[in-house]
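All protein chains but one are shown in place.
Chains: A, B and C, in written order; residue numbering restarts at 1 for each.
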Amino acid sequence: MKILLLDRAFDPWQEITRHQAGQPALAGKFGATAVFVGTLRDFNQGDAVQAMTLEHYAPMTQKHLERVAHEAQARWPVEDVLLIHRYGELRPNDPIVCVAVWAAHRDSAFAACRYLIDELKTRAPFWKQELTPRGRRWVEQEKD
Amino acid sequence: MKILLLDRAFDPWQEITRHQAGQPALAGKFGATAVFVGTLRDFNQGDAVQAMTLEHYAPMTQKHLERVAHEAQARWPVEDVLLIHRYGELRPNDPIVCVAVWAAHRDSAFAACRYLIDELKTRAPFWKQELTPRGRRWVEQEKD
Amino acid sequence: MSITVRYFASIREKLGKEQDTIDSKGITCAADAWNRSAGIPLPPNMLVAVNMEYARPDQPVRDGDEVAFFPPVTGGTR
Partner (left out) sequence: MSITVRYFASIREKLGKEQDTIDSKGITCAADAWNRSAGIPLPPNMLVAVNMEYARPDQPVRDGDEVAFFPPVTGGTR
(Lines give C-alpha, C1' and ligand atoms only; values in the text may rest on other atoms or scores of the structure.)
Protein backbone atom coordinates (compact mmCIF):
# COMPACT_ATOMS: atom_id res chain seq x y z
CA MET A 1 0.00 0.00 0.00
CA LYS A 2 1.32 3.43 -0.91
CA ILE A 3 -0.15 6.89 -0.43
CA LEU A 4 1.35 9.92 -2.12
CA LEU A 5 0.32 13.53 -1.63
CA LEU A 6 2.08 15.58 -4.29
CA ASP A 7 2.42 19.31 -4.87
CA ARG A 8 3.75 18.80 -8.41
CA ALA A 9 2.32 17.37 -11.63
CA PHE A 10 2.51 13.58 -11.91
CA ASP A 11 1.99 10.98 -14.61
CA PRO A 12 -0.37 8.33 -13.20
CA TRP A 13 0.73 5.67 -15.71
CA GLN A 14 4.39 6.16 -14.83
CA GLU A 15 3.56 6.08 -11.13
CA ILE A 16 1.63 2.83 -11.56
CA THR A 17 4.50 1.34 -13.59
CA ARG A 18 7.01 2.37 -10.94
CA HIS A 19 4.86 1.08 -8.08
CA GLN A 20 4.28 -2.27 -9.76
CA ALA A 21 7.99 -2.63 -10.58
CA GLY A 22 8.74 -2.04 -6.90
CA GLN A 23 6.49 -4.94 -5.84
CA PRO A 24 8.12 -8.04 -7.36
CA ALA A 25 6.19 -10.25 -4.94
CA LEU A 26 2.99 -9.18 -6.72
CA ALA A 27 4.07 -10.66 -10.07
CA GLY A 28 1.84 -13.56 -11.07
CA LYS A 29 -0.42 -13.10 -8.02
CA PHE A 30 -2.91 -10.59 -9.37
CA GLY A 31 -5.28 -11.15 -12.24
CA ALA A 32 -7.00 -7.78 -12.09
CA THR A 33 -5.93 -4.15 -11.86
CA ALA A 34 -8.59 -1.44 -11.68
CA VAL A 35 -7.51 2.18 -11.99
CA PHE A 36 -9.28 5.48 -11.76
CA VAL A 37 -7.64 8.76 -12.73
CA GLY A 38 -9.33 12.11 -12.16
CA THR A 39 -8.09 14.92 -14.39
CA LEU A 40 -8.69 18.67 -14.34
CA ARG A 41 -11.05 19.70 -17.12
CA ASP A 42 -10.86 23.08 -18.80
CA PHE A 43 -14.51 23.84 -18.15
CA ASN A 44 -16.90 23.56 -15.18
CA GLN A 45 -20.39 24.80 -14.51
CA GLY A 46 -20.45 26.75 -17.75
CA ASP A 47 -17.13 28.54 -17.37
CA ALA A 48 -13.66 28.03 -18.80
CA VAL A 49 -11.24 26.90 -16.08
CA GLN A 50 -7.75 28.36 -16.49
CA ALA A 51 -6.23 26.91 -13.32
CA MET A 52 -7.21 25.38 -10.00
CA THR A 53 -5.77 25.56 -6.52
CA LEU A 54 -6.35 22.52 -4.35
CA GLU A 55 -6.08 23.32 -0.65
CA HIS A 56 -5.99 20.53 1.90
CA TYR A 57 -5.63 19.83 5.60
CA ALA A 58 -2.40 17.87 5.26
CA PRO A 59 -2.24 15.69 8.40
CA MET A 60 -5.98 14.95 8.26
CA THR A 61 -5.74 14.08 4.55
CA GLN A 62 -2.91 11.64 5.20
CA LYS A 63 -4.84 10.03 8.07
CA HIS A 64 -8.04 9.81 6.05
CA LEU A 65 -6.32 8.27 3.01
CA GLU A 66 -4.54 5.69 5.16
CA ARG A 67 -7.80 4.76 6.82
CA VAL A 68 -9.81 4.33 3.63
CA ALA A 69 -6.98 2.30 2.06
CA HIS A 70 -7.02 -0.01 5.08
CA GLU A 71 -10.81 -0.22 4.99
CA ALA A 72 -10.74 -1.22 1.32
CA GLN A 73 -8.17 -3.91 2.07
CA ALA A 74 -10.31 -5.20 4.93
CA ARG A 75 -13.54 -5.26 2.91
CA TRP A 76 -12.23 -6.85 -0.32
CA PRO A 77 -9.49 -9.37 -1.02
CA VAL A 78 -7.05 -6.99 -2.67
CA GLU A 79 -3.31 -7.46 -3.07
CA ASP A 80 -2.21 -3.84 -3.18
CA VAL A 81 -3.45 -0.25 -3.30
CA LEU A 82 -1.84 2.92 -4.66
CA LEU A 83 -3.43 6.31 -3.89
CA ILE A 84 -2.03 9.55 -5.29
CA HIS A 85 -3.58 12.98 -4.78
CA ARG A 86 -2.33 16.34 -5.99
CA TYR A 87 -2.58 19.57 -4.06
CA GLY A 88 -1.49 23.14 -4.80
CA GLU A 89 -1.64 24.77 -8.23
CA LEU A 90 -3.03 22.70 -11.11
CA ARG A 91 -3.51 23.35 -14.82
CA PRO A 92 -6.20 21.88 -17.08
CA ASN A 93 -5.35 18.33 -18.15
CA ASP A 94 -3.29 17.77 -14.97
CA PRO A 95 -4.16 14.53 -13.17
CA ILE A 96 -5.70 15.31 -9.76
CA VAL A 97 -6.07 11.87 -8.27
CA CYS A 98 -5.09 8.29 -9.10
CA VAL A 99 -6.48 5.16 -7.43
CA ALA A 100 -5.03 1.79 -8.45
CA VAL A 101 -6.06 -1.56 -6.97
CA TRP A 102 -4.45 -4.94 -7.64
CA ALA A 103 -6.52 -8.04 -6.83
CA ALA A 104 -6.86 -11.67 -7.85
CA HIS A 105 -10.28 -11.06 -9.41
CA ARG A 106 -11.96 -8.17 -11.14
CA ASP A 107 -15.03 -7.85 -8.90
CA SER A 108 -12.84 -6.99 -5.91
CA ALA A 109 -10.59 -4.71 -7.94
CA PHE A 110 -13.51 -2.67 -9.31
CA ALA A 111 -15.39 -2.53 -6.00
CA ALA A 112 -12.36 -1.37 -4.00
CA CYS A 113 -11.36 1.18 -6.65
CA ARG A 114 -14.85 2.65 -6.73
CA TYR A 115 -15.07 2.72 -2.95
CA LEU A 116 -11.75 4.54 -2.66
CA ILE A 117 -12.50 7.26 -5.18
CA ASP A 118 -15.95 7.82 -3.68
CA GLU A 119 -14.45 8.14 -0.19
CA LEU A 120 -11.76 10.52 -1.45
CA LYS A 121 -14.37 12.57 -3.20
CA THR A 122 -16.87 12.87 -0.36
CA ARG A 123 -14.72 12.78 2.78
CA ALA A 124 -11.09 13.75 2.16
CA PRO A 125 -10.43 17.36 3.33
CA PHE A 126 -9.65 19.00 -0.02
CA TRP A 127 -11.09 22.25 -1.37
CA LYS A 128 -10.98 23.45 -4.93
CA GLN A 129 -10.61 27.04 -5.99
CA GLU A 130 -10.98 27.61 -9.71
CA LEU A 131 -9.58 30.46 -11.75
CA THR A 132 -12.03 31.43 -14.51
CA PRO A 133 -12.28 34.52 -16.74
CA ARG A 134 -14.67 35.85 -14.08
CA GLY A 135 -12.04 35.49 -11.34
CA ARG A 136 -11.31 33.02 -8.56
CA ARG A 137 -14.13 31.02 -7.03
CA TRP A 138 -14.41 28.28 -4.44
CA VAL A 139 -16.14 25.13 -5.67
CA GLU A 140 -18.40 24.49 -2.73
CA GLN A 141 -20.94 22.14 -4.20
CA GLU A 142 -20.44 19.69 -7.01
CA LYS A 143 -22.96 17.82 -9.04
CA ASP A 144 -22.07 14.24 -9.84
CA MET B 1 -11.73 4.61 -30.30
CA LYS B 2 -8.95 2.10 -30.85
CA ILE B 3 -8.97 -1.70 -30.81
CA LEU B 4 -5.74 -3.67 -30.79
CA LEU B 5 -5.39 -7.44 -31.04
CA LEU B 6 -1.76 -8.28 -30.28
CA ASP B 7 0.26 -11.48 -30.52
CA ARG B 8 3.14 -10.03 -28.48
CA ALA B 9 3.52 -8.83 -24.90
CA PHE B 10 2.37 -5.27 -24.28
CA ASP B 11 2.63 -2.73 -21.49
CA PRO B 12 -0.88 -1.38 -20.81
CA TRP B 13 0.39 1.80 -19.14
CA GLN B 14 2.61 2.63 -22.11
CA GLU B 15 -0.23 1.90 -24.52
CA ILE B 16 -2.56 4.19 -22.57
CA THR B 17 0.09 6.91 -22.49
CA ARG B 18 0.65 6.57 -26.24
CA HIS B 19 -3.06 6.55 -27.02
CA GLN B 20 -3.73 9.62 -24.89
CA ALA B 21 -0.78 11.46 -26.44
CA GLY B 22 -2.24 10.71 -29.86
CA GLN B 23 -5.55 12.37 -28.96
CA PRO B 24 -4.68 16.03 -28.31
CA ALA B 25 -8.33 17.00 -28.75
CA LEU B 26 -9.09 15.05 -25.58
CA ALA B 27 -6.90 17.27 -23.38
CA GLY B 28 -8.96 19.19 -20.87
CA LYS B 29 -12.22 17.52 -21.98
CA PHE B 30 -12.18 14.45 -19.76
CA GLY B 31 -12.34 14.44 -15.99
CA ALA B 32 -12.35 10.67 -15.51
CA THR B 33 -10.35 7.74 -16.84
CA ALA B 34 -11.29 4.21 -15.75
CA VAL B 35 -8.97 1.36 -16.63
CA PHE B 36 -9.08 -2.37 -16.21
CA VAL B 37 -6.10 -4.61 -16.88
CA GLY B 38 -6.36 -8.39 -16.76
CA THR B 39 -3.07 -10.19 -16.12
CA LEU B 40 -2.10 -13.86 -16.30
CA ARG B 41 -1.69 -15.32 -12.83
CA ASP B 42 0.76 -18.11 -12.07
CA PHE B 43 -1.92 -20.29 -10.47
CA ASN B 44 -5.48 -21.32 -11.34
CA GLN B 45 -7.88 -23.89 -9.94
CA GLY B 46 -5.21 -25.25 -7.61
CA ASP B 47 -2.41 -25.67 -10.13
CA ALA B 48 0.68 -23.70 -11.04
CA VAL B 49 0.30 -22.13 -14.48
CA GLN B 50 3.56 -22.06 -16.46
CA ALA B 51 2.17 -20.59 -19.67
CA MET B 52 -1.09 -20.01 -21.49
CA THR B 53 -2.11 -20.10 -25.13
CA LEU B 54 -4.99 -17.84 -26.06
CA GLU B 55 -6.71 -18.96 -29.24
CA HIS B 56 -9.25 -16.73 -30.93
CA TYR B 57 -11.49 -16.46 -33.98
CA ALA B 58 -9.78 -13.39 -35.38
CA PRO B 59 -12.39 -11.76 -37.66
CA MET B 60 -15.21 -12.48 -35.20
CA THR B 61 -13.15 -11.08 -32.31
CA GLN B 62 -12.48 -7.87 -34.20
CA LYS B 63 -16.17 -7.52 -35.10
CA HIS B 64 -17.28 -8.25 -31.54
CA LEU B 65 -14.84 -5.78 -29.98
CA GLU B 66 -15.86 -3.04 -32.40
CA ARG B 67 -19.51 -3.66 -31.64
CA VAL B 68 -19.16 -3.58 -27.84
CA ALA B 69 -17.00 -0.44 -28.04
CA HIS B 70 -19.73 1.26 -30.09
CA GLU B 71 -22.41 0.03 -27.71
CA ALA B 72 -20.54 1.46 -24.73
CA GLN B 73 -20.20 4.80 -26.51
CA ALA B 74 -23.93 4.79 -27.29
CA ARG B 75 -24.99 3.88 -23.75
CA TRP B 76 -22.75 6.24 -21.79
CA PRO B 77 -21.36 9.71 -22.52
CA VAL B 78 -17.73 8.67 -23.00
CA GLU B 79 -15.05 10.59 -24.88
CA ASP B 80 -12.84 7.71 -25.95
CA VAL B 81 -12.28 3.96 -25.60
CA LEU B 82 -9.13 1.86 -25.93
CA LEU B 83 -9.41 -1.95 -26.04
CA ILE B 84 -6.35 -4.19 -26.21
CA HIS B 85 -6.44 -8.00 -26.13
CA ARG B 86 -3.54 -10.43 -26.40
CA TYR B 87 -3.65 -13.74 -28.18
CA GLY B 88 -1.08 -16.49 -28.72
CA GLU B 89 1.51 -17.57 -26.15
CA LEU B 90 1.48 -15.82 -22.78
CA ARG B 91 3.65 -16.10 -19.66
CA PRO B 92 2.54 -15.46 -16.07
CA ASN B 93 2.40 -11.74 -15.27
CA ASP B 94 1.74 -10.89 -18.93
CA PRO B 95 -1.19 -8.51 -19.39
CA ILE B 96 -4.03 -10.26 -21.26
CA VAL B 97 -6.50 -7.46 -21.73
CA CYS B 98 -6.68 -3.70 -21.20
CA VAL B 99 -9.84 -1.60 -21.25
CA ALA B 100 -9.51 2.18 -20.87
CA VAL B 101 -12.39 4.65 -20.96
CA TRP B 102 -12.15 8.44 -20.95
CA ALA B 103 -15.27 10.39 -19.92
CA ALA B 104 -16.30 13.72 -18.43
CA HIS B 105 -17.52 12.07 -15.22
CA ARG B 106 -16.56 9.01 -13.23
CA ASP B 107 -19.94 7.25 -13.20
CA SER B 108 -19.87 6.90 -16.98
CA ALA B 109 -16.20 5.94 -17.04
CA PHE B 110 -16.65 3.14 -14.49
CA ALA B 111 -19.90 1.86 -15.99
CA ALA B 112 -18.53 1.69 -19.53
CA CYS B 113 -15.26 0.10 -18.40
CA ARG B 114 -17.10 -2.58 -16.42
CA TYR B 115 -19.51 -3.25 -19.28
CA LEU B 116 -16.65 -3.65 -21.76
CA ILE B 117 -14.63 -6.10 -19.69
CA ASP B 118 -17.73 -8.13 -18.87
CA GLU B 119 -18.66 -8.32 -22.56
CA LEU B 120 -15.10 -9.31 -23.49
CA LYS B 121 -15.11 -11.94 -20.82
CA THR B 122 -18.45 -13.56 -21.59
CA ARG B 123 -18.89 -13.08 -25.35
CA ALA B 124 -15.58 -12.50 -27.17
CA PRO B 125 -14.44 -15.70 -28.95
CA PHE B 126 -11.26 -16.46 -27.01
CA TRP B 127 -10.22 -19.79 -25.51
CA LYS B 128 -7.53 -20.37 -22.95
CA GLN B 129 -5.26 -23.37 -22.83
CA GLU B 130 -3.07 -23.54 -19.74
CA LEU B 131 0.23 -25.33 -19.37
CA THR B 132 0.54 -26.76 -15.85
CA PRO B 133 2.88 -29.39 -14.35
CA ARG B 134 0.11 -31.87 -15.19
CA GLY B 135 0.16 -30.92 -18.87
CA ARG B 136 -1.95 -28.75 -21.17
CA ARG B 137 -5.60 -28.19 -20.41
CA TRP B 138 -8.40 -26.15 -21.90
CA VAL B 139 -10.06 -23.76 -19.47
CA GLU B 140 -13.67 -24.44 -20.32
CA GLN B 141 -15.45 -23.06 -17.32
CA GLU B 142 -14.33 -20.25 -15.09
CA LYS B 143 -15.58 -19.24 -11.72
CA ASP B 144 -15.88 -15.51 -11.14
CA MET C 1 -21.74 -23.87 -53.98
CA SER C 2 -19.97 -24.40 -50.66
CA ILE C 3 -20.08 -23.55 -46.97
CA THR C 4 -16.99 -23.04 -44.80
CA VAL C 5 -17.04 -24.78 -41.42
CA ARG C 6 -14.55 -23.78 -38.69
CA TYR C 7 -13.72 -25.36 -35.35
CA PHE C 8 -11.89 -23.83 -32.39
CA ALA C 9 -10.17 -24.89 -29.19
CA SER C 10 -11.04 -28.30 -27.73
CA ILE C 11 -13.49 -29.25 -30.48
CA ARG C 12 -10.85 -28.42 -33.11
CA GLU C 13 -8.49 -30.80 -31.33
CA LYS C 14 -11.14 -33.47 -30.82
CA LEU C 15 -12.17 -33.50 -34.49
CA GLY C 16 -8.60 -33.08 -35.67
CA LYS C 17 -9.48 -30.28 -38.07
CA GLU C 18 -9.82 -26.55 -37.91
CA GLN C 19 -11.55 -25.85 -41.20
CA ASP C 20 -13.71 -27.73 -43.67
CA THR C 21 -15.41 -26.82 -46.92
CA ILE C 22 -18.66 -28.65 -47.55
CA ASP C 23 -21.10 -28.74 -50.43
CA SER C 24 -24.02 -26.44 -49.59
CA LYS C 25 -26.54 -28.73 -51.31
CA GLY C 26 -29.04 -30.08 -48.80
CA ILE C 27 -27.68 -27.82 -46.00
CA THR C 28 -30.43 -25.62 -44.59
CA CYS C 29 -29.18 -24.73 -41.09
CA ALA C 30 -25.99 -24.57 -39.02
CA ALA C 31 -26.67 -27.98 -37.44
CA ASP C 32 -26.81 -29.56 -40.91
CA ALA C 33 -23.32 -28.21 -41.59
CA TRP C 34 -22.11 -29.74 -38.32
CA ASN C 35 -23.66 -33.08 -39.11
CA ARG C 36 -22.12 -33.27 -42.56
CA SER C 37 -18.65 -32.11 -41.48
CA ALA C 38 -18.11 -33.35 -37.92
CA GLY C 39 -19.54 -36.87 -38.09
CA ILE C 40 -20.48 -36.97 -34.39
CA PRO C 41 -23.57 -35.57 -32.63
CA LEU C 42 -23.49 -31.84 -31.83
CA PRO C 43 -22.52 -31.55 -28.14
CA PRO C 44 -25.19 -29.65 -26.16
CA ASN C 45 -22.87 -26.90 -24.87
CA MET C 46 -21.31 -26.16 -28.30
CA LEU C 47 -21.60 -22.52 -29.38
CA VAL C 48 -22.43 -21.65 -32.97
CA ALA C 49 -21.61 -18.60 -35.09
CA VAL C 50 -22.79 -17.89 -38.62
CA ASN C 51 -20.77 -15.26 -40.48
CA MET C 52 -19.08 -14.17 -37.24
CA GLU C 53 -22.36 -13.67 -35.36
CA TYR C 54 -23.60 -15.89 -32.55
CA ALA C 55 -26.43 -18.07 -33.81
CA ARG C 56 -28.61 -21.02 -32.82
CA PRO C 57 -28.06 -24.45 -34.38
CA ASP C 58 -31.32 -24.05 -36.36
CA GLN C 59 -30.20 -20.76 -37.92
CA PRO C 60 -30.57 -20.97 -41.72
CA VAL C 61 -27.31 -20.99 -43.70
CA ARG C 62 -26.68 -20.77 -47.40
CA ASP C 63 -24.00 -20.96 -50.05
CA GLY C 64 -20.94 -18.88 -49.16
CA ASP C 65 -21.65 -18.70 -45.43
CA GLU C 66 -19.02 -19.37 -42.75
CA VAL C 67 -20.26 -21.50 -39.86
CA ALA C 68 -18.15 -21.88 -36.72
CA PHE C 69 -18.44 -24.23 -33.74
CA PHE C 70 -16.64 -23.74 -30.45
CA PRO C 71 -16.85 -24.41 -26.72
CA PRO C 72 -17.84 -21.71 -24.19
CA VAL C 73 -15.49 -18.75 -24.46
CA THR C 74 -12.91 -17.90 -21.81
CA GLY C 75 -11.53 -14.55 -22.90
CA GLY C 76 -10.77 -11.52 -20.82
CA THR C 77 -9.87 -12.49 -17.30
CA ARG C 78 -11.73 -13.63 -14.24
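Note that in this section a residue touches a chain if its C-beta (ideal position, glycine included) is under 8 Å from a C-beta of that chain, and two chains touch if they have at least 3 such contacts.
Given the structure is predicted, the values throughout are model-derived calculations rather than measurements.
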Which of B:H85, B:R106 or B:K128 touches the missing chain? It is B:R106
The missing chain sits against subunit A at residues 38-39, 54-57, 59-60, 63-64, 85, 96-97, 117-118, 120-129, 138-144
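Going forward, only the chains that are shown with their structure count from here on.
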With centres defined as CA means, the chain nearest the overall centre is B
Chain centres from averaged Cα atoms put subunit B and subunit C apart, in whole Å, by 26
Whole-angstrom distance, CA centroid of subunit A to CA centroid of subunit C, is 48
Per the C-alpha centroid definition, the whole-Å distance linking subunit A and subunit B comes out as 23
Listed in rising order, subunit C residues that touch 2 or more other chains are 77-78
Check: subunit B positions touching at least 2 other chains come out as 38-39, 117, 144
